[in-house]
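Can you keep this structure in mind? I'll have questions shortly.
Here the complex is missing a single protein chain, while all its other protein chains stay put.
And then chain A:
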Amino acid sequence: MEGNILEMRGISKSFTGVKALSDVNFKVAQGEIHCLIGENGAGKSTLMKVLSGVYPYGTYEGDIIFEGNVQNFNKISDSVKTGIAIIYQELALFPDLSVYENIFAGNEVKKGGIIDWNETIIEARKMLQKVKLNVNPETLIRDLGVGKQQLVEIAKALSKNVKLLILDEPTAALNENDSENLLELLRDLKGQGITSIMISHKLKEVISIADKATVLRDGKTICTLDASKGELSEATIIKNMVGRDIEDIYPKRPDKKIGAPILEVKNWSAYDPQLGRHVAKNIDLQVKKGEIVGIAGLMGSGRTELALSIFGNPKNYKLEGELLVDGKPKTFRHTSDAIRSGIAYVTEDRKGDGLFLIQDIKNNVTAANLKGISSGGLINENEEVQVATGYKSSMYIKASSIEQTVGNLSGGNQQKVSLGKWLFVGPKLLILDEPTRGIDVGAKFEIYTIMNKLISEGMSIIMISSELGEVLGMSDRIYVMAEGKIKGELPIEEADQEKIMKFATQ
């Protein structure tokens, strides 16, 4: 292969004090398929955002060299002009527009300022042929499956004369057939001289398609493995992805007193009428008093959906199966029923559906339990201030006062407010969904410490997490989910990263 099409040299990038990338070096040779691997939060997406101009020149350190020239992208359209196209996991298509309109959206075929629709359709057909998608260009995106939508995205990229195609977990939402098609297409494009970078969690895929693979961990380049030298095996990849001392990051738990089951679900299924499929199927799960149960799995494996179906079912799934709290069967019609039974759910998307960003810390902390600070429907504001002040110090929330707007806090402090809100409910079982996503190491440690303290006070925790280290460092027992099913259950003594990955990538 002749030289490098892309070289990223010494890239560093910080977010308000948290280092996401530090001195990353990344080389991609002309015409190869290069996979980028690492745990969630290792910095893969950030690196690709730097490359595509989402983070403009000047907000990071280091150099991007594309086709031999140093590039200073100020916006995404700059990188597109140079021939770099990125396709995100969440597709950026317009569902109510047709295939051809989507392919040329933002890049319309014009004659004298007026769109030439006939020419557009002819061009769209050519692009569809290139990606081997056999659909009428006038079909609406809405009427296509996810796999075909992905191909439309690629056709869109090809219409802009792409030289380097970046795919962020392209197969995460695809079934086996569609995934295989997509990989086949990538090989095909390689034959046409198009270089690809693929971010993926599915190691089998990586091994089958990659010419090279670069592993990132904690914002650093660990190594680049070359398939032609036979370096690409599941074991080597996992070893390089992981490899760190867990003891320093996770506080020790003094005593373990595990009691009777608090929550049991039996043969539990949740059907999402909007997606038209089961988001959780035939789940059997048990949580005992004083226990941290980890639920591992990749994004989109149905972990959040399972949690929501247990927590009062706010998404209105059709539920089947049995749910027992303290051994008694329960039906929750609303989240408030679940809360009353002693279950609390700290959401993974704290900004989206966790916090009231325009309100202050005080109002957020008491939002789920106004009964606790009121009598006869009247709020005792002084009581409220006391409660909020208490959580501010016990959760180590760093803020000027409890009247600070939550939207202005850092991610870690927002997460602690979220946690405080649910602790004030006084739950028996706390479901934490990605409790440390996007927060720095120091705040993580504080959250782990709080979790251990709660457990020693007799609470139970379900921790959903994509970070294997965290799952292994904190849990007593681990369930691994994939495709809406529980693929394996591991007591902590038997669990290791390789086993979890094996279940999760099945």
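The rule is short, and it goes like this: a contact is a pair of C-beta atoms (placed from the backbone, for glycine too) under 8 Å apart; a residue touches a chain by one contact, two chains touch by 3 or more; residues count from 1.
In the analysis below, contacts and distances are computed from a predicted model.
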Absent chain per UniProt: "Quinol oxidase subunit 3", "Xylose transport system permease protein XylH", "Amino acid/amide ABC transporter membrane protein 2 (HAAT family)" or "Transglutaminase"?
"Xylose transport system permease protein XylH"
Could you tell me which of A:Q71, A:Q89, A:Q286 or A:S374 touches the chain that is not displayed?
A:S374
Per the whole complex, from A:N240, A:N363, A:T436 or A:S460 the residue touching the absent chain is A:N363
Among A:I199, A:I262 or A:I339, single out the residue that touches the unshown chain.
A:I339
Using the document's definition of touch, tell me which of A:P56, A:P251, A:G300 or A:P314 contacts the absent chain.
A:P314
Go through chain A and note every residue touching the omitted chain.
311-312, 314, 334-336, 338-340, 345, 347, 352-359, 363, 366-368, 370-371, 374, 377-379, 381-382, 385-386, 405, 407-408, 421
